[in-house]
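Right, chain A next:
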Amino acid sequence: MSWFSTFLTSSIGKKLVMSLTGLFLIVFLLVHLTGNLQLLIDDGGRQFNLYAKFMTSNPFIKITSYGLYAFILLHAVQGILLWLKNRAAKGGGYAVNNTKATNTVAGFAKNMGWLGIIILVFLLIHLYQFWLQMKLGTLPMVNYDGVEVKNLYVPVMDAFSNIGFVIFYVLSMVVIAFHLWHGFQSSFQTLGLNHKKYTPFIQFLGKAYSILIPLGFALIPILFFLRNS
Partner candidate 1 sequence: MGFEGKVPQGDLATKWVNYRGSMPLVAPNNKRRLDVIVVGTGLAGAAAAATLGELGYNVKCFTFHDSPRRAHSIAAQGGINAAKNYQNDGDSVYRLFYDTVKGGDYRSREANVHRLAEVSVEIIDQAVAQGVPFAREYGGLLANRSFGGVQVSRTFYARGQTGQQLLIGAYQALSRQISRGSVKMYNRHEMLDLVKIDGKARGIIARNLLTGELERHAAHCVILATGGYGNVFYLSTNAMGSNVSAGWRVVKRGAYFANPCYTQIHPTCIPQSGEYQSKLTLMSESLRNDGRVWVPKTKEDAIAIREGKKTGLDIPEEARDYYLERRYPAFGNLVPRDVASRAAKIACDEGNGIVPTGKGVFLDFSSAVQRYGKSQAFSKGLKNPDAKTITELGTKVVEEKYGNLFEMYEKITGENPYVMPMKIYPAVHYTMGGLWVDYHLETNIPGLFCLGEANFSDHGANRLGASALMQGLADGYFVIPYTVGTFLSKEIRTPKFDPDGPEFMQAEADVSNRLQNLLDIQGNQSVESFHRRLGKIMWEYCGMARNEEGLIKARKMIRELREEFYKDVFIPGTQEEFNSELEKAARVADFLELGELFAVDALDRKESCGGHFREEYQTEEGEARRRDDEYAYVAAWEWTDTDQDPTLHKEELEFKDIELKTRSYK
Partner candidate 2 sequence: MSDMNLTLKVWRQKNNQSKGSLETYKILASEHMSFLEMLDVLNEQLIQEKKEPLAFEHDCREWICGACSMVINGQPHGPQRGTTTCQLHMRQFKDGDTIVVEPFRAKAFPVIKDLVVDRSAFDRIIQSGGFISVNTGQAVDGNSIPIDKDTASAAFDAATCIGCGACVAACPNASAMLFTSAKVSHLNQLPQGKLEAKQRVLNMVSQMDEEGFGLCSNVTACEAECPKEISVENIARMNREYIGASLTSDKFV
């Protein structure tokens, strides 16, 4: 093995991959949320649809998006593999379960695998419902100032008027919040970025982020649903 693959396949290297992809996804969530918040503009979806068009046609964003797909895949596959490996390394648990933690919530930290799998399921549904429609599906077209744009706003409207889906979506955001609550500060720890002065700030930021971002996402279907009913 070359030194580089030895590095990346060591226990710390594997966690480094999880940490870096995780941080990238954390940043992506913020970008994604800024996009979604445009749904709340009361213009019949014009701003949102133009934004969707921009995101799917700008070459720079296109390249970045391939990176994103790869990172999501890497984060998910590696995460599941490590989770299985860790369970095997433990070789069975205790009759009494009583895990304590000092810097995080033990329940979240211990169950990052399960939380991740729920998020993955959500993501697959989410991708099928919106992303795949945008890429391959037959969305109605809408014309803004002479530009033909796919009307992604329509399936979003449909989905968000379904109470079952709204609940599923909101619950998924709660799961993401749990995942982030541990994952945010954990990714800094894995990178070795721990300092008496800055770590408390990172931990605070992580907690704030893991509440505010999923809350922002969850508010949109809730507001839509309330507005439409």
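Assume a contact is a pair of C-beta atoms (placed from the backbone, for glycine too) under 8 Å apart; a residue touches a chain by one contact, two chains touch by 3 or more; residues count from 1.
Regarding selection, all candidates are chains of the complex that A comes from, given by their letters.
Worth saying up front: this structure is predicted, and the values here are computed from it rather than measured.
Here chain A is displayed by itself, and among the listed chains 1 or 2 from the same complex, it touches 2.
Against candidate 2, in their complex, chain A makes its touches with residues 2-3, 6-7, 10-16, 82, 85-104, 106, 109-110, 112, 182, 185-186, 189-194, 196.
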